[in-house]
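Missing here: one protein chain of the complex. Every other protein chain is in place.
Which chain is which? They are A and B, in the order written, and residues in each are numbered from 1.
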Amino acid sequence: MNPVMPTMPGHLLEVDDLRVEFRTRDGVAHVLNGVSYHLDPGETLAVLGESGSGKSVTAQAIMGILDTPPGYVTGGQIRYRGRDLLRLPESERRQVRGKEIGMIFQDALSALNPVFTVGYQIAETLRTREGMSKSDALGRAVELMDLVKIPGARQRVKDYPHQFSGGMRQRVMIAMSLAQRPKVLIADEPTTALDVTVQAQIMDLLGDLRRELDMAMILITHDLGVVADVADRIAVMYAGRIVEHADVRALYKSPGHPYTKGLLASIPRLDMKGTELATIKGLPPNLTRIPSGCPFHPRCPYARDVCRSVFPPDIPLGADRFSECHFAKEVVDGRLS
Amino acid sequence: MSELETIVLSEGSSSAGVPGGDGGGKPRSLAGDAWRDLRRNPVFWVAGLLVLIFLVMAVAPRVYTSISPTACDLSDSQLPPSAQHWFGTDIQGCDVYAHTVYGARASILVGVLSTLLAGVLALAVGMAAGFYGGWVDAILARILDIVLGIPLLLAAIVFSRSFGTRNIGIWPVVGVLGILGWTTAARVVRASVITAKQQDYVQAARMLGASNGRIMIRHILPNAIAPVTVVLTIALGVFISTEATLSFLGAGLKPPTISWGIDISGAQGRFYQAPWPLLFPAGFLALTVLAFSMLGEAVREAFDPRLR
Partner (left out) sequence: MVASREPAAGRHAAAEPVIRVEGLVKHFPITQGVVFRRQVGAVKAVDGVSFELRRGETLGVVGESGCGKSTLARLLMRLEKPTAGRAYFEGRDMFAMSGAELRDMRRKVQMVMQDPYTSLNPRMTVGDIIGEPYDIHPEVAPKGERRRAVQQLLDFVGLNPEHVNRYPHQFSGGQRQRIGIARALALRPSVIVCDEPVSALDVSIQAQVINLLERLQDQLGLSYIFIAHDLSVVRHISDRVAVMYLGKIVETGTEDEIYSRPTHPYTQALLSAVPVPDPEARGYRDIIRLEGDVPSPANPPSGCHFRTRCWKAQERCAVEEPPLALRRADPHPSACHFAGLREGAVV
């Protein structure tokens, strides 16, 4: 458990020391190794990481849609309004899924069923979960499509997913997730597959919806630009753990973990040109064989002996801020070479 | 170049972080990985063992019995299974066990040869149709539809009857089965060729200036052959049982060739008095078909690129 963030009663959603394994024929992959973060009403938490960091798996575990097998939750709790979702029977879990916590995915085309109209799909949860009549549910579907600013919603409610463009399909998926007015929305790479102009539209829409519906959001992404725009707090994930957690401004201004530092340095900036890009050498670790000590040490330009042998503790760097690095304070101050 | 060096050094020790990925170790081809999976599958071993048993039976029947199937003594007619005749004797006094063992050769040989013939035809037609597309595909697809529409058994009977009751050996049967049975496999080949053709690496080869022939043999064939191999192992089972059906109906192999179908045909009239001359060849037939089908299933599972 993280010493800096004690269990405060009243966190809307809290992931506590979550551990997940994937049992594959090449061995056991330790995908999540003690992930903890929390979300309060109305805020946006960005979970930042690259492939293999475990960011999507955490979201799937929260929603209860983890592929089992090969994935198994082996420890930790996921508390929503104080109740541990992992200990709930499936029937109660289903109450939470969709109604309290909604999710949108990266690829709207595969998340939508091509043989049903979008109106039917949006209305589906309303019919089955809230017992609305078909016409009532369809009316509500039109309302939702208006809410997500799909033009001509009344006519388009009868269209099929393939008749929409990528951005519009994403809006349909957002409408579906909002049908039951969840308090938390998990957005797993919602704009990665979209063009940049459409991305801006969708992120704007999500911001507006959050305010209108007083929703909290977990934004899972690898895009540092999008995060800078919308997030309140950021949790940086690497090899199945949160290696840094900070307020968004503090993180970008002075990152406290070498991985975050490396990520920020390696993105080509629209406003900086002409220099060779700084890189993080090497590759993300094989999760069946996570390196000893600090998992980042093979790629860390500041690695010392202690990093290779001792797992780094969570070093507090201020209010609600920590970094999992032996030399976090030096990194933040920029005193490390 | 120090940055490149550090990349080279660190890449030696770590690899992709996605579960299932592994960059280190000896070179592992897809075939190698498939073999590793097969080894762990008990179905593969059971089926493989059975197939091996039957293949040896077909090639070297003397391994299984020293009794000759033609040493028939009418006075021993229709004896039940005993110490001298493990499976009993049939109406003519022939040892059923010996018949069954020697019968494997014809059945399996016909099965294997017709599968090979069907496979070659399927590959040729499927590759041409899938690769060239256009009117070539249109024509071949129509031919395929026509052949597919011909009921295999009916056509085989008609065809075989035209030879009369002479014993013409196994080749006409092989020919009939192969020429009529290639269609399903051809469809599979065509589909995988079309998929393979669209892969980026085929485009890459084209951009390098590779000729059509090179692309077909080097890039498309190896990637298209896996699904069709599986179809063919299953087809093998089908062909063996079809041959038995043909022989049973008198339209396939004829005596003095020994085959399971012929034996079953001859024994079915007196089933209630003496079931064993029918049961044992039928049982072996079923077991052989089952073994090949199971083997095909296991191979299909191993080649299934789920986690690759």
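Couple of notes before you dig in:
The working rule: a contact is a pair of C-beta atoms (placed from the backbone, for glycine too) under 8 Å apart; a residue touches a chain by one contact, two chains touch by 3 or more.
Just so it is clear, the structure is predicted and the values come from calculations on it, not from any experiment.
Hidden chain, full complex: it touches shown chains A, B.
Among A:Pro41, A:Gly82 or A:Pro301, the one in contact with the hidden chain is A:Pro301.
Contact with the chain not shown here comes from a single listed residue; of A:Arg23, A:Arg129 or A:His222, that residue is A:His222. Among A:Leu88, A:Leu109, A:Leu264 or A:Ala303, only A:Leu264 touches the chain left out of the display. Of the listed positions A:Thr279, A:Ser292 or A:Ser309, the one in contact with the omitted chain in the full complex is A:Thr279. Contact with the chain not shown here comes from a single listed residue; of B:Thr70, B:Gln84, B:Gln199 or B:Asn212, that residue is B:Gln199. Within the entire complex, the positions of chain A that touch the omitted partner chain are 50-51, 151, 165-168, 195-201, 203-204, 222-229, 231, 248-249, 252, 262-264, 266-271, 273-281, 283-284, 301.
Hidden from this view is one chain, which touches chain B at 3-4, 7-8, 11-12, 15-16, 21-25, 27-31, 199-201, 203-211, 214, 218-219, 222-223, 308.
As a convention for this text, only the chains that are shown with their structure count from here on.
A straight line joining the Cα centres of chain A and chain B is 50 Å long.
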